[in-house]
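Structure in structure tokens, see below.
Here the complex is missing a single protein chain, while all its other protein chains stay put.
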Amino acid sequence: MEITSAEIKRWLFMANEKMQYNKDYLSELDQAIGDGDHGHNMARGFQETVESLKDDNEEDMGAVMKSAAMTLISKVGGASGPLYGTAFLKASDEWKGKQVVTAGEFAKGIEAAVEGIKTRGKAERGGKTLLDVWIPVLEYVQNQELVPTELTKTAKEAMEGTADMTAKKGRASYYGEKSTSHLDPGAYSSYLLFEALAEAVTKEEEG
Amino acid sequence: MEITSAEIKRWLFMANEKMQYNKDYLSELDQAIGDGDHGHNMARGFQETVESLKDDNEEDMGAVMKSAAMTLISKVGGASGPLYGTAFLKASDEWKGKQVVTAGEFAKGIEAAVEGIKTRGKAERGGKTLLDVWIPVLEYVQNQELVPTELTKTAKEAMEGTADMTAKKGRASYYGEKSTSHLDPGAYSSYLLFEALAEAVTKEEEG
Amino acid sequence: MNKAAVVVISHSAKIAEGIVDLVSQTKQPDVQVFSAGGTEAGEIGTSADKIKAVLEQADGEGGVLVFYDIGSAVMNAELALDMLPDLEGGVEIMDAPIVEGTYVAVVEAGMGKALEEVAEAVRRQEFVK
Partner (left out) sequence: MNKAAVVVISHSAKIAEGIVDLVSQTKQPDVQVFSAGGTEAGEIGTSADKIKAVLEQADGEGGVLVFYDIGSAVMNAELALDMLPDLEGGVEIMDAPIVEGTYVAVVEAGMGKALEEVAEAVRRQEFVK
């Protein structure tokens, strides 16, 4: 299975729709163990991302991802801005100059993104952050043929798993034990992102 | 020798004149090892103090000192506000209800003031603060008959001695060893205060 | 029971107000945060009178945590307290970084912890980030 730059663009558009739709829910999650702005941050960032991609005929996947990265870095405001921005920027380096990538090349991009998030946030798996969705998704795309429903399931279960974790990084870490039993907002937005990817890839195959 | 409430008032008026006259010099001293506002702070505080005493026929020394204390606390702004304010407030307690005090009662007021400064600033002798003038002056008034020229000499030498000290309290402490060889601005304004006392008492005797 | 309140004393009104803006964003239910920044004249410095007025506002059975920036702020805070012998709750003047300490205190107070527990949590916090 290959992934095309048209699918990458559709991915970003669908992610935006999900961020808009779940804006209040994401902020509600952030309210409990943070400052209540995660939905606001993500909705604004992705809105601007699709605005700048809309009239753009860029075919280079790397360039599309880089443009999205720069917009997220500029517009998100919260911790999730540099984190998603760095993730996209690192992936863009791997996909530079390509209009289509193999499953292996796609996984390499996600791997670079995960490394980027780790470096930027000085975080590890199990710290109740978006990494706790990105890492299981990375392992999935590295080891399995990408089946959309399986991808969504992987991301969803990983997201749900953050409810059992105690935050060690970011604002939620101030809440210590109290953060346990709440879902991590960044993990939830990452689940939405990968659900969007699954749907973007599905539509392409149907079409 | 006794001290009257008229002398106390004259003391405050003469102190104000000296603070106005030495305003720039005090700020210059504070520039070197602080934030350069000590002259500004003291000049404003004493100006307001005499404004509120001017049309006041208060004869109670304690009430005069208390009024001065409250004005200094309200108007000085810097560390010297709560320090001089507390000193005056503690002295006012000792002199409450008196129109004239004996040398011994006067010394008791200065002693209470010194204790107040120590508590407020958590400072000790040798820390390059106004205490390094107040404590030698206290020892002088406790042990000697108050001779104006001697009082001035005691305060002046004590003030000069701060040049050899390293600041341990207040902003100057951030300058560490570099504070050494500079005069302490608060010690200088305290020297001016006691020089004003000496002059206030001299004039009374002449008149 | 009322939650502990927080008072932020800075030499700069902007710093004190900015800290209130920052922590208000965490929207801790019922944690009141007050600022006392700058002198009466609006200059850099602190004011015992301003602090006194704010401590009276903040006072309640939950008690008050006080954060300050540099030297003279704490002197004016203690002076203001000397003038307020009849407060309802306890007052803890915290020797902690003003921005980071206030943030932790607001989160902890929001959990409904008692004054002493909040103060302990702030002291335990390592301020090397």
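A, B and C label the chains in the order they appear, each numbered from 1.
Quick note on the criterion: a contact is a pair of C-beta atoms (placed from the backbone, for glycine too) under 8 Å apart; a residue touches a chain by one contact, two chains touch by 3 or more.
Not measured: the values here are computed from a predicted model.
Peer 1: Using the touch definition from the header, name the shown chains in contact with the chain that isn't displayed.
Peer 2: If we consider the entire complex, the absent chain touches A, B, C.
Peer 1: From the listed residues A:18, A:128 or A:171, report the one that touches the chain absent from this view.
Peer 2: A:171
Peer 1: Which residue among A:39, A:62 or A:81 touches the omitted chain?
Peer 2: That would be A:81, which touches the missing chain.
Peer 1: Given that one chain is not shown, which residue among C:4, C:19 or C:33 touches it?
Peer 2: Result: among the candidates, C:19 touches the missing chain.
Peer 1: Which of C:70, C:87 or C:114 sits in contact with the chain that's absent?
Peer 2: Of the candidates C:70, C:87 or C:114, C:70 is in touch with the missing chain.
Peer 1: By the contact definition given up top, give the residues of subunit B that touch the hidden chain.
Peer 2: Residues touching the hidden chain, for subunit B, are 31, 34-37, 171, 174-175, 178.
Peer 1: What does the interface between subunit A and the hidden chain look like in terms of residue numbers?
Peer 2: The missing chain touches subunit A at positions 35, 37, 41, 73-75, 77-83, 85-86, 120-121, 169-171.
Peer 1: List every residue of subunit C that touches the chain not included in the displayed model.
Peer 2: 10-19, 21-22, 25, 37, 44, 69-70, 74, 95-100, 103, 127-129
Note that only the chains that are shown with their structure count from here on.
Peer 1: Provide the C-alpha centroid distance between subunit A and subunit C, rounded to the nearest whole angstrom.
Peer 2: Inter-chain centre distance comes to 38 Å.
Peer 1: Going by the contact rule already set, what residues in subunit C reach two or more other chains?
Peer 2: none
Peer 1: Give the residues of subunit B that touch two or more other chains, as numbers and ranges in rising order.
Peer 2: Within subunit B, no residue touches at least two other chains.
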